[in-house]
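Note that one protein chain is taken out, while the other chains of the complex remain in position.
Moving on, here comes chain A:
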Amino acid sequence: MKLLIIEDEPVLRDSILEYLERQGYICESANDFKQALEKVREFDYDCIVADITLPLGNGLDIVKELKSLESHAGIIIISAKDALEDKLKGLELGADDYLTKPFHLSELNARINAILRRKNFDGNTIIRFNEITVIPASQTVLVNNNSISLTGKEYQLLLYFIANQRRVVTKSALASHLWGDEYDSAGSYDFIYTHIKNLRKKMLEANGEDYINTVYGTGYRFG
């Protein structure tokens, strides 16, 4: 999977590249509008992450260009502006998602993952992680070919873990992924623990391995 990261802030760009490359993606980057346009015209990408405010141009124009090129690349817009107009305009132009800075790298990764799945296989893909099989089309989860029944939140949790496998995922990232940023959880993430506990229990009951490692005080690492 080949990604293009268009971000003018070098430090942030490096962080994104580092995280995504470790997840197994081939990443290229562009640091201004002109460079981004050249790359987009020359190469094919599976997913493009574009900042809106760029030197020499606007990230939304890259979305327009991609659409005129009839590109099949997934597009995620990232912006420091939480301006609703930008968000709506981006999605209207054909972007697949919109993320406001600052974001969790794990969240960006999960979103890229979801878009790639949707784009490349029309959602008919099957996600495998050792003995775990997830069929997104029917939201079914099989462990050792035995179907287990998960609640909506447990299912989302599992997908998030698999997308960010072998990485430390913080509790706050999980909370904002599951409940959005609207719920100001007042610093207590205890409620996540229940969901983790239930998910772990259900997978163990199906003779699955315990992949959810608690990283003391920090969060969880899957796998």
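Observations on the structure shown:
Heads up, the rule we're going with is that a contact is a pair of C-beta atoms (placed from the backbone, for glycine too) under 8 Å apart; a residue touches a chain by one contact, two chains touch by 3 or more; residues count from 1.
Criterion: contacts and distances are computed from a predicted model.
Going by its UniProt record, the hidden chain of the complex is named "histidine kinase" among "Hydantoinase/oxoprolinase family protein", "histidine kinase", "Succinate dehydrogenase / fumarate reductase iron-sulfur subunit" or "Phosphate transport system permease protein". The chain omitted from view is touched by exactly one of A:2, A:89 or A:195, namely A:195. When the whole complex is considered, the residue among A:130, A:147 or A:218 that touches the unshown chain is A:218. Chain A meets the missing chain through residues 9, 11-12, 15-16, 18-19, 22, 53, 80-84, 100-106, 151, 153, 167-168, 170, 172-173, 179-188, 191, 194-195, 215-219.
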